[in-house]
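What you see is the complex with one protein chain gone and the rest in place.
Each chain carries a letter (A, B and C) given by its place in the written order, and its residues are counted from 1.
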Amino acid sequence: MSETLENFRTEIADWIAANLPPELQGVAQSEETICWGGRNWQFTSGAQRDWLSRCHARGLTCPRWPTEYGGGGLSRAEEKILREEMDRSGAPSPLQSFGIWMLGPALLKFGTDEQKAAHLPDITAGKIRWCQGYSEPGAGSDLANVQTRAEDMGDHWLVNGSKIWTSYADKADKIFALVRTDREAPKHLGISFMLIDMEAPGVTTKPIRLISGASPFCETFFDNVKVPKEGTIVGEMNRGWDVAKYLLTHEREMIGGGGGGLLAGSTLADLMGTLDPVAAADPFIQTQAMELEVDAMAFALTMERYKDMAEAGQGVGHASAMLKYYGTELNKRRHEIVMSARGTNSLDWEDGAAATWLRTKANSIEGGTSEVMLDIIAKRVLELPSK
Amino acid sequence: MSETLENFRTEIADWIAANLPPELQGVAQSEETICWGGRNWQFTSGAQRDWLSRCHARGLTCPRWPTEYGGGGLSRAEEKILREEMDRSGAPSPLQSFGIWMLGPALLKFGTDEQKAAHLPDITAGKIRWCQGYSEPGAGSDLANVQTRAEDMGDHWLVNGSKIWTSYADKADKIFALVRTDREAPKHLGISFMLIDMEAPGVTTKPIRLISGASPFCETFFDNVKVPKEGTIVGEMNRGWDVAKYLLTHEREMIGGGGGGLLAGSTLADLMGTLDPVAAADPFIQTQAMELEVDAMAFALTMERYKDMAEAGQGVGHASAMLKYYGTELNKRRHEIVMSARGTNSLDWEDGAAATWLRTKANSIEGGTSEVMLDIIAKRVLELPSK
Amino acid sequence: MEKLLDTEDEVMLRDAARGFLEENAPLSAFRANRDAVRSYDPALWSEMAQMGWAGVLLPEEAGGADMGHRAAGILSEEMGKTLVASPFIASAVIAATALRDAGSDHLADIAAGQALYALAIDESAKFSPKHSALQARGEGNAFRLSGRKCFVADGASANRILVLARTSGSAGETQGLTLFNLDADRAGLNREAANSIDARDFATLDFDNVEATGDDVIGDVDNGLAAITPALQAGQAALAAELTGLSSGIAAITLGYLKERKQFGRTIGSFQALQHRAAHLFSEIEVTASAIANAGRVLDAGGSSDLAVSLAKARATQTAKLAVMEGVQMHGGIGMTDEYDAGFFMKRARVGAEWLGDYGYHAAIIAAHRGL
Partner (left out) sequence: MEKLLDTEDEVMLRDAARGFLEENAPLSAFRANRDAVRSYDPALWSEMAQMGWAGVLLPEEAGGADMGHRAAGILSEEMGKTLVASPFIASAVIAATALRDAGSDHLADIAAGQALYALAIDESAKFSPKHSALQARGEGNAFRLSGRKCFVADGASANRILVLARTSGSAGETQGLTLFNLDADRAGLNREAANSIDARDFATLDFDNVEATGDDVIGDVDNGLAAITPALQAGQAALAAELTGLSSGIAAITLGYLKERKQFGRTIGSFQALQHRAAHLFSEIEVTASAIANAGRVLDAGGSSDLAVSLAKARATQTAKLAVMEGVQMHGGIGMTDEYDAGFFMKRARVGAEWLGDYGYHAAIIAAHRGL
């Protein structure tokens, strides 16, 4: 490894050592400990606030973004080293948000300089919390079936319709949404990628209860919402589908990664806990667990291999659909086994296993169903014909 | 049960006792012991000849066919009793043939009186051995894709083309085949159900070797074969597809029954044989065997239930596709387990298990692939839409 | 073997049950119970009792309808289709069978639907009656019960308790167990309702020196496993039937959805990949239905029925698991919402998979019979 990179490693390691608040060190990442930022964010501790501001000052909330927007301007190699050092020193992620994962990349690729200047700094600083508005009730996997419409009222857009599966919409400051700006155009055209303030009059949200219990998902309703014309459309007018498609791949790799993350996390043995003697003697539970473990380890290696490919600049492309498909189906299987291994102990809501198990059933639906992933692999990767 | 039926049972039991050659009693049915009949049939023993002629004289080779054609004229209830008594007394089937299973039923439903008189007596007597000519090379599951054509030459048909998967074509006297008699008509029309003598000039056969070794299947070639006009088309001209469809259901239930038969036969434990100690301790082999056994027993009961439905006159209809699908997939799974349980012992051709295992792979292809069966269930039984 | 088809009487019973339940216990009724944190609807149960369901297995002289196990399975199957929660399996099937076989004089109360029985067998995460360790110390003609039972069906709502306790030997031995029939307000008995994912009543019961007498014993002292086993088999068959009804129920809802839901400009039911999966599910349900019918027939015929019953429960467990997973997945996002009913089927299927013995428990019984 080049000397400059090695210097960077030492440098960043020292910086972390000097700036990471001890009370944050080695704290497991969880709903409770994540820092999402935003207008109404309540820091869980002074340490969390300090860590965010120090990382932001050093450009580490968005390491690869340009420094002018509060990014770190790091290379892929440097970012990898940063990640390694953060992990090694047990440092939590200073900030997470859909702004970092999705809107930022979209703006960097499709946004105007004005839009970048207007939004990226607030994202890197954790001042504005964004949510994503793609899916609509009744559209399901058919994301391009956008019914939420924005009418051109001359000096503003008038937005009416509703979005579903908008995570944390009830906590977000702004939403990036797909809206139909041309109702005559064919389905995939006539859609624009629009930025809307959640505090605008007419925007309301309703949390969605899942079969597993409460969830961050919401329905978001737009009732005659006025959206200014200036700088609210990302990319070309009526070309929002291009932006969305670009981001979907991001999301897919994220969830794939999530799947991998999950699997890399606690082992199956941990999840199953100490087995009841009868369960321990059951060859079905035993073999299902063994087979799952075999597949999970091979999948974890595959996540590694695909990361290697990406880092080597070999495009993964549509094959990322495989990660999404395989990782999520694996996770469903895994928690079926956990439930069966824990037996009647897990049938009480008080035992967290049931809620986790039920929640995994959404893994193969959210962010593109397994069926859609298989279609993508068949058509795009294997190039099977459509007739 | 009615008195007359009970009398019939006694009567038939006495008849079997009086007529079944002792040396045939309890002999397991196998390729070697089956009596197929036909012009060139070599009886394996005088007993086999006697048993055939006695059963034929009593109308028991085709119990439910009309007596005028050498059938037994029995009712469904009587036939059931006959089967029970034959089984009870260890009597082998006197005669098997595609004439009994397929052509006979077709003639009885679609044939003219002349055709019945001309062919049924030879079938019941075992004088003529028939084979079936449906599939064609390149057509696969698409049975209606018939390229073999019969040109009307005024005083005769001129048949050219070839058939594949014609079981025992090299041993059969005659073939009932689907041929295209109208090349302008839409696919399913323009097909006729034609009776052709295998001794006619221009008919040749070639046995097909399978991945499992030798097989009764043949390719059958028709090279300018002259077929007389008189009485050679069953059912309406150009309406042969109706006859074929009618027979396919028969075939399906036969194979389903076969599947059931197979399963009713030797138990999985028998097939696996005495397990190597290492194999016996393998929880994967153990659980796969247990799960197979569970499914196989439930499937055997399902065969029973469907027979009960048929006997109760409740039409099974397209649901018979389920028997074909499930029974054949089950059998494939079963022999995968057998191979794994027998380990390296079964990797030598000398151990019959391998050939059996490989042969089962055709179960889900012959007589309609599993994919076709699932299509039928989805569209005809579940009435799922086509667009 | 008896025919596996429904007899005319059974067809009538099925139609009557379906009609009644569609009218009085649709899925919305289950949701209402769930939202009201009510494990079942007593009013509905008394109506069922009046129709003879509570006495389905009891002789007419005890006020029963004496319709037999196949009939009980049909009722259970119909209840499963709309997730009807009731004391049927624990009281009308299991307790009724145990007490009937023991010639108990409580039968009329069961047939009337007034005696509600809790089934206190399990003591750990997996069903295994012979592993019962809850102690019943003999004192002359009396006993003192001490220990804990978990996952007790209808444990919080019942007014009587069937409890399997150890009077001799140790956990794992088939001998030395005794079956007691106690009223639920005995001193020293503490009942805590669980928060079960299927919104049914399962409870933990703590016995602290609870007194019982010889009159409370069902069957013979130290031979309680023999007293409860046929009753458990009857319950397993009924539960298997419920799970199969549940499978048909969610499959029917899913098929309906596949036929009406449009996506990418097509009815999703026209996608062949979904068609084949739906067809496969249909096949599994058909095959399982045969095992259910068979179990009822074999139980009604008397004699050894463990093979037939375990076959039914093993198949029903697997089929229900497939049905609910396909049901949720094929519905997509909406299937994941609590507003929609698919999740209810999934949760009940999971509970049903464990209750009265999971797949492995029953597969082992079958394997033993089949020389595997």
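Here is the rule we go by: a residue touches a chain if its C-beta (ideal position, glycine included) is under 8 Å from a C-beta of that chain, and two chains touch if they have at least 3 such contacts.
Since the structure is predicted, the reported quantities are computational estimates derived from the model, not experimental observations.
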Exercise for the section: Have a look at A:L52, A:V225, A:L347 or A:I377 and name the one touching the chain we're not showing. Expected result: A:I377
Exercise for the section: Could you tell which one of B:T61, B:T205 or B:S364 touches the chain left off the display? Expected result: B:S364
Practice task
Identify the residue among B:I34, B:L189, B:I208 or B:A269 that touches the chain left out of the display.
Solution key: B:I208
Fill in the blank from the handout: Among B:T61, B:S135 or B:S192, contact with the omitted chain is made only by B:S135
Fill in the blank from the handout: Note that subunit C touches the absent chain at residues 271-273, 275-276
Practice task
Pick out the residues on subunit B that sit against the missing chain.
Solution key: 135, 139-142, 145, 164-165, 208-211, 213, 276-279, 282-285, 332, 336, 339-340, 342-350, 354, 357-358, 361-362, 364-366, 369-371, 374
Practice task
Determine and list the subunit A residues touching the chain excluded from the picture.
Solution key: 267-269, 286-287, 289-291, 293-295, 297-299, 301-302, 304-305, 308-309, 312, 314, 319, 322, 325-326, 371, 373-375, 377-379, 381-387
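Please note the rule applied: only the chains that are shown with their structure count from here on.
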Practice task
Just give me the whole-number Å value for how far the CA centre of subunit A lies from that of subunit B.
Solution key: 57
Fill in the blank from the handout: So, in whole Å, the Cα centroid of subunit B is separated from that of subunit C by 43
Problem - Shared-contact residues (touching 2 or more other chains) in subunit B - result: 286-287, 290-291
Problem - Residues of subunit C engaged with two or more neighbouring chains - result: 274, 363
